[in-house]
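With one protein chain held back, the other chains of the complex are shown just where they sit.
Up next, subunit A:
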Amino acid sequence: MVEEEVPLPILFHDVTPIPQEDGPHPVCAISYKEDFTEAMNYLRAVLRANELSARALKLTSICLKLNPANYTVWHFRRRCLQNLSSSSSTKFAPESIQSDLEFSSKLGGSNPKNYQIWYHRRALLEPTFEAEMIKQKEGGEKGKEDEDDIIQKAKEELNYINGVLENDGKNYHAWSHRQWVLRTICFPPSIYNSELDYVHKLILDDPRNNSAWNHRWFITHKGCTRKPLSSLEDVQKEITYAMQCAEVDPFNESPWRYVIGFLEECKKYSGSEGNDVMEAADVKSLINSCEQEITKMRGNLGSTEYDVDSCVHLTSAKIDILEMKGDDISLEQVSVPILKAVTIFFTKVNHFQCMSLSIHMARTWGDWNVTKANNFYGCNFEYVALFLSFYLGTFDPS
């Protein structure tokens, strides 16, 4: 059905438009186009009159097409929808939700990073999603049919997000919205596997998609990202998965962050109360096996055209692991790759200077003090790193 474009002065024949008040001497006045000015003048009028009508709704569509970032207009639009809704004044009618999701999708297409459009989707869905969840929790009678309906809508929303991620797999808004859907809806447990499959496909397509890795962390932690996994086996599985990816391309930062993230989490929670799955001994052997994997990878890389020590993230992970082990021998071992990397790879020298200082700190924290470190290296370790970076500054890296 094609709507006729009724000119605004006719649609709002009984309304006096209100011009924007910029004061007598506006600083940096924007030269708005005529159609923008006209639409916003009428909007100000209906806002002031608090007219939550169908024509006001239509007006918001016009204004939002002109400027989809105007959050006042979005909020007013939602108030219109609620007022026009046949159900309660705080919820939206199902038809409104559907049509406005379509409206948002249309606007969202060329504005995939617009906060207000993503929020509008959430604002539309939130009342029904959450009401249904409350009902379920309270053992509501309506039960299965409504539940399936909600889950279907949620899956459609996930599907919409899939489409956006296909265009840009790292769209932060899309991933935030996805997390919101997953946190809000009580999906059947099969959602874990389907999300894992989805994120695996994305990682296969682009192993450097850090957002996908983050989502994998979210899923494996079932959205409880600050609590550790409850099964050592699951942790091992994730670490193996990431290490395999790192092996294919050790220069890819993402899987390394993932591995170190898991190891740090295990170490932090091992032996702590309420977590009797993660024994300190198990964590230690996890760390050791990762170290062995890395050593093997360094060996493999060494036999290629790539300079092992220039593989920052691989070396960085090794250093992280040695730090985690924390014993004197491991800490001493750290200095070798650092100093070597410093001399070889200029643009990353500050990265490693940073690393060397962190070891300095780790030693201080672990009851080694600067004096001991100095005695060991025969000079102030910090200044060695500092000197090298300064010295290399006069080098032509090419």
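Keep this in mind: a residue touches a chain if its C-beta (ideal position, glycine included) is under 8 Å from a C-beta of that chain, and two chains touch if they have at least 3 such contacts; residues count from 1.
The rule we apply is simple: contacts and distances are computed from a predicted model.
A single chain of the complex does not appear, and UniProt lists its protein name as "Prenyltransferase alpha-alpha toroid domain-containing protein", one of "Sesquipedalian", "Prenyltransferase alpha-alpha toroid domain-containing protein", "DOG1 domain-containing protein" or "Serine/threonine-protein phosphatase PGAM5, mitochondrial".
Within the set A:Leu125, A:Leu182, A:Met243 or A:Val308, the residue that contacts the chain not displayed is A:Leu182.
From the set A:Arg208, A:Lys284 or A:Arg298, the residue in touch with the chain omitted from the display is A:Arg208, counting the whole complex. Across A:Phe12, A:Tyr42 or A:Trp74, the residue that sits in touch with the chain not pictured is A:Trp74. Seen across the whole complex, the unshown chain contacts subunit A at 71, 74-75, 78, 115, 118-119, 122-123, 130, 133-134, 136-137, 170, 172, 175-176, 179, 182-187, 189, 191, 208-211, 214, 217-218, 222-227, 252-254, 257-258, 260-262, 264-265, 312-313, 316, 347, 349-351, 353-355, 357-358, 361-362, 365, 369-371, 382, 386, 389-390, 393.
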